[in-house]
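With one protein chain withheld, the remaining protein chains of the complex are depicted in position.
A and B label the chains in the order they appear, each numbered from 1.
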Amino acid sequence: MEFVTHLLAVYGSLLNFIGIQSLLALSLYITLSAGQLSLGNAAFAGIGGYVSGVLSLHYGLSYILALIAGSASAGVVALVIGLPVLRLRGVFLAMATLAFGEVVRIAAVNLTITGGAQGLVGIPNRTKGWMIYLVLAVVCYVVARLRGSRVGWSFATIREDETAAATLGIHTTYYKTLAFVMGAVIAGLAGGMYAHLTFIISPGEFGFSAAVQLLIYNIVGGTRTWPGPILGTVLLIILPEVLRGIGVAAGALRMAVNGLVLLLVILFLPNGLASLFQGGSRQTPKVAPLPREEA
Amino acid sequence: MLLEVKHVTMRFGGVRALDGISLGVEVGTVHGLIGPNGAGKTTLINILSGVAAPSSGEVRFLDQMIQGLPPHRIAALGMARTFQNIRLFPTMTCLENVIAGQHLVAERPLLPRFLCLPVAARKEKEYRDQAMECLERVGIADQASFLARNLSYGDRRRLEIARALASSPRMLLLDEPVAGMRQRGLRQIGDLVRSLAEEGMTVLLIEHNMGFVMDLCSRITVLSFGRTITTGTPAEVGEHPEVIEAYLGGQENHA
Partner (left out) sequence: MELLAQQLINGLFIGSVYGLFAVGYTLVFGVLDILNLAHPAIFTLGGLVALWLVEGAHFSIWAAFPSAVLFAGLLGLILDRIAFFPIRRRADSNFSGLISSIAMAILFESAAFALFGARTVRFPANTVTNRVWQVAGVTITSLQVEIVLTAILFMVGLTQLLKRTRVGKAIRAVAENDRAARLLGIHVDRIIAFTFFLSSAMGGAAGILFGLYFDALSPDMGRSIEIKGLAVIILGGMGSIPGAILGGLAFGLTEVLTVAITGTSNLRDAVAFTMLFAILIFRPSGFLGRRSMREA
């Protein structure tokens, strides 16, 4: 027991960070599971963080209500931009969401209520570690049960071939928007919890690098099953700490390891590290709800 | 008439891929659509399934105007199709491909799944059994757990038909279903189409294999360079001078 307390004291903030980042990675996973490459999820986290932070800091709203408001705002924004943006495919969608993310970041820099470039300072510290992991557990459960449902099948089908999906009666625009909005809601929630964890949030935290990092977590872990993005997140956050532990101090080298892991995974394990754990289960006639790759 | 096409024209830039096509398909018949490459057959199928919108003209299905509707709306009316260039879901298994095709008939609601109610599992088993039946019908049930992309060419075509059947459609658009198949495959698909028609399904069939078409279809429409040359029974079509010239001339596989 003493050991656990000690562990939490030393690594508590790291664990909290892993929890938040896992939530964000899962938010992108949902969007990716419908085949939509979004680089806007960091911005949605920013919207959630700023809206909930401003509401509880300046308007004294309770923590839960502020979180709901932040998450809902991210969802509404996703709904509004999703309809026009989701007509774009692949790389063009990625760039449109990227541009959207930059607009959000620049807005946060220029508005007074968000505290400008210095960031929003003095957000009440309400998020506890267990809350993050409770939310993460719920999100994991929802995502896990989603596959095999009508929504989950529609996502998977659109991801494989959008035109063929439409001729099977799937309202592709509806489901793509749904995936986009669900991702935004979860990202907004994670952003709100993050804001109430760190006292201060600044626009730079929700920029392009953050969006790309979420994509990296997903690719490294694998985007075919929900544990994939969590695996990727945990690995890529812990690895630098381990390296520091064994004496690799240089920031550049740790950064290089991040890039090297990503490169090796995309070249040799295109379905991510999670695919290492699900070998020969493919030949059984029992249907796995979502497609997996076979060696 | 289950399906009526009236004066449909499709322009790509300055080219008229379809130039005032008209045809009608009766309920429960197998209707052939033939014509040389570039005649506009696949373009017509794309219009009928909503993948493309015609430049002008009218398409009626179940007495509703469907031209220009999005594909999912047309599919919901009971129109299913296959693709000439085969568009399966490559990293799904065969069974999963068919399950994906059940979208219009299977509910799979979220709430019972979230609550892990037994009803969800029971319904799921039913849907899976239905999906297996579709695979059995096209003769690839033994490959249910194989990835679609690992199937042979002919079996991919079979799987596409199974996927289209999964939604129990009123009408099936088959775009070259036996291309690249051998004699045994031809016979199996022919039997399948015949039995579907006996159950009341309407089939519009594009095919280059003349023997197959003549054998199977009760009526045939011939297209050439985007125009309808004639519509009639196989015998009438076979004797039509323009058809012989435009399409059959010199081909030895005239049954």
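Everything below uses one rule, namely that a residue touches a chain if its C-beta (ideal position, glycine included) is under 8 Å from a C-beta of that chain, and two chains touch if they have at least 3 such contacts.
Remember, predicted model here, so these are calculated numbers, not experimental data.
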Chains shown that the absent chain touches, full complex: A
Sole contact to the chain not displayed, among A:G12, A:G90 or A:G122: A:G90
Per the touch definition above, residue among A:F17, A:Y63, A:Y133 or A:F208 touching the missing chain: A:F208
Candidate in contact with the missing chain, chosen from A:L15, A:L79, A:V109 or A:I200: A:V109
Where the unshown chain meets subunit A, residue by residue: 37, 84-85, 88, 90-92, 94-96, 98-100, 102-103, 106-107, 109-110, 208-209, 212, 215-216, 219, 250-253, 255-256, 258-260, 262-263, 266-267, 270
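Following the convention adopted for this analysis, only the chains that are shown with their structure count from here on.
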Distance from the mean Cα position of subunit B to that of subunit A, given in whole angstrom: 40
Complex interface listing, subunit B residues touching subunit A: 49-51, 70-72, 75-76, 80-81, 83, 87-93, 95-96, 99-101, 103-104, 106-110, 113-114, 124, 128, 144-145, 147, 150, 163, 167
Residues of subunit A defined as touching subunit B within the complex: 141-142, 145-146, 148-151, 153-154, 156-157, 160-161, 163-172, 282-288, 291-294
